[in-house]
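One structure follows; several queries about it will come next.
In this view, the complex is presented without one of its protein chains, the others remaining in place.
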Amino acid sequence: MVREHRYHARPMKRRPPRYSAARLVSRGARKRAWPRAWREVPLQDSYDVVVIGGGVHGLATAYYLAANHGMTNVAVLEKSYLGSGGSGRNTAILRSNYLTPEGVVFYDRSLELYRTMAIDLNMNVMFSRRGHITLAHSDASLRTMHWRAEVNKLQGVDSSVIGPAEIKKLVPALDTSSHPRYPILGALYHPPGGIIRHDAVVWGYARGADALGVEMHQKTEVLDIMVTGGDGPGGKGPGGRVTGVRTNRGDVSVPVVVNCTAGWATLISDMAGVGLPISTRPLQAAVTEPVKVFLPVVVVSGTLHVYVSQTARGELVFGASVDPYNTYDIRGSLDFAEGTAGHLLELMPGISRMRLLRQWAGLCDMTPDYSPVMGFTPVEGFLCDVGWGTYGFKAGPVSGEQMAEAIATQRTPELIAPFSLSRFERDALVGEKGAAAVGH
Amino acid sequence: MLTSTRTECGSVAELPAFESPVSRSFVSSEGASTEPRRSGAALTLHDVSATTKIIVRAGPETAAHHQLHASFGTSRTEEGVLVVGQRPDEWIILGPADPSRALVDRLDRSGHVSVIDHTHSRALFRLTGAEAASVLEKLCSLDWNDHMTPDGAAVSASVAKVTCDIVRDDLDGTRSYLISCDRSYGQYLFDAILDARHEFGVGPAGGPVG
Amino acid sequence: MTRLPPQPGEVIDRSRPVDFTWNGRAMSGFAGDTIASALTAGGVRVVSRSMKYRRPRGYMSNDYWDPNGLVQVGDDPNVRSAHRLIEPDMAVEAQNVWPSLEHDLRAVTGLASRFLTAGFYYKTFMRPMWLWPTYEKVLSTFSPGGRIDLDTPHRYHDKRYTHPDVVVAGGGPAGMAAALAVAETGAMVLLVEHGHRLGGHLLWGDDHDRTLAAELAAAVEAAGVEVLVDSTVTGRYEDNWTAIVQRNHPVAVERLIKARAKVLIAAPGLIERPYVFDGNDKPGVMLSGAVRRFVNMHAVRPGSTAVVFTANSDGDAAAADLERAGVEVTVVDARRGEGIVRALGGSTSVKGVELADGRMLDCDLLVTAAGWTAPTSLLNMSGDRPVYDDAAARFFPSVPIGNVLATGGLAGDGNPDELIEHARATGRLAAARARAVSHRLQAATARAQPVEGEAPGWPPDIRPALPRDPHPALFRSTTHGVVDFSEDVSSKDMVGAAAEGYDSVELLKRYTTATMGPSQGKLETVNTVAVLAEARGQTIAEVGTTVWRPPYAPVTMGALGGRLFEPVRVSSVHPWHEANGATFMLAGQWIRPDHYGDPAGEVRNTRQNVGIMDVTPLGKLDLRGPDVPKLLSHLYTNKWMKLAVGSVRYGIMCAEDGVILDDGVTGRLGEQHYMMTTTSSGAATVWEWAENWLQTEHPDWRVHVTPVTSGYTSINVAGPKSRSLMRRLAGDVDLDPDAFRYMQVRTATVAGIPDCFMWRIGFTGELSFELHVPAGHGLAVWEGLLEAGEDLGIRPFGVEAQRIMRLEKGHFIVGQDTDGLTKAPAVGLRHLIKLDKDDFAGKPELAWALEDTSAPVLVAIQPTHHGRVVPDEAAQIVRPGTDEIIGRITSSRMSPSLHRSVCLGQVLPEVSDPGTELTVVMLDGRRITARVMEHHAHFDPDGMRVRG
Partner (left out) sequence: MLIVPCPNCGPRNAADLRYVGESRPRPDPNSASAKEWRAYLYERANPAGLLRETWYCRSGCRRYFTLERDTVTNEFTNPPTPVAKLGKRP
């Protein structure tokens, strides 16, 4: 049953100044400060839609609700600061060279949104489409690279398998000799992949959504979700209907709540009485001091559980696979630093004098098939965009676009249909399982 | 014809030489003892893979369990044979072939008791010297101080990323460890220990660094 | 020359001059000089250029954290020149200058600084899109780092684990006193000092300070404390897993020490904080500690006319030191309400200073002593959230952590006696707590020495608190200046960013990149917070601070990962393979012969004569006990309760989700003795899988599982002449086809080696005997086979030939022809799923899967008109005329036996009927037609040869 609800657009209060080189100069010359990128407003007592989580997914959902569907009576609730979770902790790698057709099509749409984002959002997100290679150290992984390349090609995505000589030409720093332990037998080369300034993506969506009338509320923590009529305790759970959320800043009455959190997806869904197939694990990353640029593409080795890129500033940013046990503690480990540095040295012996500057961790919600949980749930008005494992950032724009469409049309868009929560009960898992354990 | 694969305690005197898993080994004759050749150097590493190694598995409900009389994490010597409580309900018998087999023959085998000759399954090295713990410290994360790993202690742990069974078995008051691993890792582990020993200025079998 | 006459506390050895080069120019210093002191003694003032605006920079803090002091030394980038000691012939260069340090052409950006506010790049370069890669290249030339040499050899690094009672981080007076107190209790203590010698700030202090340092250092040595200098505690991780980088190891370039400290004492001292004012980054503007180190430790005079802006005794002491060194000094005392407004002068050196009262003073050295930053990193890593103390104008630890104790400047101020006594009390407390931990550890550890008595209680912290000296809150003057020197971020940038909404510390940090550079906030964090607090009209305490993440100081990749253990496994026959031209491949950790030069020839020979293959990596589990059949029935999908002694059977194992986990044969060797084989890669998994069922769900089953994979050298003897060969070597076994049938097992003496067993199975599709020989004799039997079979045409074959032969026979490989979603019914062995068993792993899923008509199935495929075309493994199968994927080729080879290509593939059920035509997309985009075959086996589908 679809309940009727009247959505309304909030009138625009202002038109923020556009960013451009000319305005930089003119404002600089007149010593005029730039206004706030997004407003700080009081929390209202009702909205049409509340988005929980002020990361790329939540902000993109809010932005596309307003931009594509004219729904602007929307609040994004963030318990810390915008982009404080996975959006600001990932290694900012973008790609669409997945294994399954549904994955490829989905991430390719994301890549397309990223490609034009700087212009669409009027914020330079610094998308560096520098290319992305995934190394194969064994026959088996080379076979998987071929498999991915073939699936990609059939979906119109630029991927191919290249040999050691071509790899060496692309990345002279890689040891492509007949290395004793991890020989480089080939690689999946994906030219459209690259890196981006992840914080700028967050700020761009926030600023864009704000300009359309969406509200962003930082330091606003959701404490409970009000559900009525459900099978579970307190009227929550399957069969129920969302009526509002309780926050540390007061109650909000709202018929539609979207869970766009990572790391806390289970805890938020529990508030609505919806169980999830998720285990939360930290994912760690680190950055080195800068040196002159020598690494022109993103390099990934699934076998060695490592991915690395060099920023324009010259720092190596690298990461590994998720930590070996569930925890909500994100203090980072020495094992990660040791193991990842060791594996990077296997690939690039020349970097032994570079220095690791900082390491950090974020939380990842892992699902059994390395694919997300998206769309409607058994609780009416409660939607999920969660379970993003280690690849949520790549999917931010397309997820926001599709979730906005789902909310606005009350139908599940085709692109996200494979990722429904009900697939686990039907055992219709997505085939990224087993191929994407370290799929950066 | 169709019984167990191994004549567990049979005689093997007429066989060709036991091939060590280590190509640069220094002791390699069937039935060698766990006693290394004496060396004047402070820190010696010997390949004693040919030592007879017999696993006995026996739960607490069996008589053998109590006969073995070395609790988990400890070891004892009986007639030149080392009886090691390597895991709960699992012992490894290390020593020259005949006394080792004799010891196993004396066990009451009633109940669910398994005896498996592991001689060929494991590489076995002996690391001896005052600095032996310092060498192990470079490869293994366990605490090798006396109070945590006294003489006779038995433990399983990762050494240079290979799971090993280790027994501290001091020789005449000098620190000494018996380290065993799956045979296929033997060469790798031997080389890793040699490398770790390098900074103490000694080479194979206590000779100068090669 | 600015080298002073001998100073009482100097650490240089004037009898040992050291020559080195600076930007190619010959320079000289003395042993004990840092690069910084030698350069300054040589008259060098400008050592680097700032990142964005290319402003000339000189030494400011003259210590490890100096953001202006990063240089290139040979192939070593970003070397801290105020920490690294000079060595003969060292080639030191300025980093990131173009074309030279003196004339950096990119300094034009300085002119545009008004427009290039923090984050300006987010606001421009968006159009046209195609120009962005060019902009990006230009921006990257501003990269602030040195350069690496990709040919840097892999030098020797080392690691060590240690389990001290106490680790003390910091070898200043507090660290030394604490370590001493620990050692006096008999506990084991490791004292780690970042600098080159013990002493901390006493080293650049007065005679009294140095005497105290020497006394403490001597006592530390006498007490047998393990001391590491030029070493750093870089991180405190879970459960006091403490990382220490030792840079002065005699053999290794660096060594990473992983200490499981029972208690960690943090005594890093304090870091002097720069003052924010206009011109505060001009060469010649220095912190008080910087000039004291120059003068007192290295006998270098850093200027000739100095203004010292001081708010504390260190500033006063710096003024006194400078005067003694012959520098003309004017003191501006913040405690008297005096202040400085801006530094004057050209870009290469400060020339004067404007004071708050309007006076202008000439100087070539402007010293500030504005206060301290408490480097609480190790406490942050332990869960502390330091809080700001207004009166003392610095942060202090707030959360007591049981096994991490702070002392020295982190804990408070006071006179030397008070500080030493606090440190000693900290050492005693640490030792007592370590004793309590030790007692519990020993009691809980099976192998440890038994402990007597009750565990000691947890010693309470009864240390008297140190006083906190009041200090003026000096962060920014009335002008704007640089806050983050390595990132070139000014207080003005920060105010602008806060106004744009980046007004929490974390957002501000991300937007402006302040605190993100090489010194990681050691110098600039508190000023960042102070500037933000001012901009928001809040207090510093309200704004709070950022989280200091590990490491405490940057760590080389070599130290972290230079010694990496990567085990490899080989079989007993490996030396023979090496000596006989095998080409090796890596399969997991195993090194295996892929082939011996001619895989197709190896196939033909095996099909015609006899071949042998080393299959030792095949997983082997020895199973004993009365309940083995129950275990087998539970793990495999088929039935095992009635397997006769002497027989072997094939089975597939599934996980609880019905997905194929592994496959292999198991034979019954004795009444209660079985041998299970697994795939090579599945050996460990299956072992743990079996143990899991035995230990958790069925502890009543009496089964002992023992892995014996490398206890046996496994040799596959295959081919029509294999029986003849075996007759020559295993005379004690009746090898007659009726006596030793297909899928049977026998124990045997082979080539004189007893205790072998062999079974008749046929992965290759040939008559074959799989021998399992005690590994200590594996090589002898291998060589014996080759010798005995010479006239039969025996040749070894490798993994590639085996793969071809199994594909000819249509045998699938788990993980290649199946994937993470392939359930047992899909591989064509539905008859091996016995739902009438009471229970087995994955049973419900398999029951449902047997009904499922949508999952892809495995079929044999042959290209139709292109028998010579070998589709690639991974080639996709599409619906004709479309790009819709309906399957894929999983295995594909040219068959030497059939002289045509043969494949296995997964396809949707609707196109799986024999004879169905398929469209296969080749890697080059060509589409070929192929046909689904009736049997999985392309070769000898009736299995006549294997049963022969």
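Which chain is which? They are A, B and C, in the order written, and residues in each are numbered from 1.
Everything that follows uses one rule, which is that contacts are C-beta pairs under 8 Å (C-beta built on N, C-alpha and C of every residue); 3 or more make two chains touch, one makes a residue touch a chain.
Computed from a predicted structure; not experimentally measured.
Colleague: Could you run through the displayed chains and say which ones the absent chain touches?
Modeller: Even though it is not drawn, that chain still touches A, B, C.
Colleague: If the hidden chain were put back, which of C:692, C:864, C:882 or C:929 would touch it?
Modeller: Here the residue in touch with the unshown chain is C:692.
Colleague: For the chain not shown, which residue from C:33, C:354, C:845 or C:872 touches it across the whole complex?
Modeller: That would be C:845, which touches the missing chain.
Colleague: For chain B, which residues reach the chain that was dropped from this view?
Modeller: 72-73, 87-88, 141, 155-158, 163
Colleague: What does the interface between chain C and the hidden chain look like in terms of residue numbers?
Modeller: Here the touching residues of chain C are 237-241, 260, 262-263, 399-404, 433, 436-437, 440-441, 444-446, 448, 458, 461, 656-657, 688, 691-692, 695-697, 838-840, 843-845, 848.
Colleague: Touching the missing chain, which residues of chain A?
Modeller: Against the missing chain, chain A presents residues 264, 266-267, 275-280, 324-329, 333-335, 368, 424-425, 427.
The rule is short, and it goes like this: only the chains that are shown with their structure count from here on.
Colleague: Which whole number of Å gives the spacing of the CA centres of chain A and chain C?
Modeller: Whole-Å distance between the two chain centres: 24.
Colleague: With chain centres defined as C-alpha means, what is the inter-centre distance between chain B and chain C in Å?
Modeller: 32
Colleague: Just the number, please: Cα centre separation of chain A and chain B in whole Å.
Modeller: Chain centroid spacing, chain A to chain B, equals 51 Å.
Colleague: Where on chain C is chain A touching in the complex?
Modeller: Chain C reaches chain A through residues 75-78, 96, 114-115, 117, 120-127, 129, 132-133, 136, 139-140, 142-155, 157, 235, 237-238, 241, 243, 256, 258, 381, 383, 496, 499-502, 504, 506-507, 510-511, 516, 518, 520, 549-551, 554-558, 560-564, 566, 568, 585-587, 657, 815-816, 819-821, 845, 848, 872-876, 878, 883, 885, 888, 921, 923, 925.
Colleague: Which residues, counting only chain A, touch chain C once they are in their complex?
Modeller: Within the complex, chain A touches chain C at residues 19-21, 23-25, 28-29, 31, 33-38, 40, 80-84, 88, 101, 115-116, 118-119, 122-129, 137-140, 143-144, 146-147, 149-151, 153-155, 161, 172-173, 181, 183, 197, 199-200, 203, 218, 288-294, 312-315, 331-334, 337-346, 348-360, 427, 429, 431, 433-435.
Colleague: List the residues on chain B that touch chain C in their complex, please.
Modeller: 1-7, 10, 12, 14-16, 18-21, 23, 30, 49-50, 55, 57, 71-74, 112, 114, 116, 118-122, 137-143, 145-150, 153-155, 160-162, 182-185, 187-189, 192, 198-199
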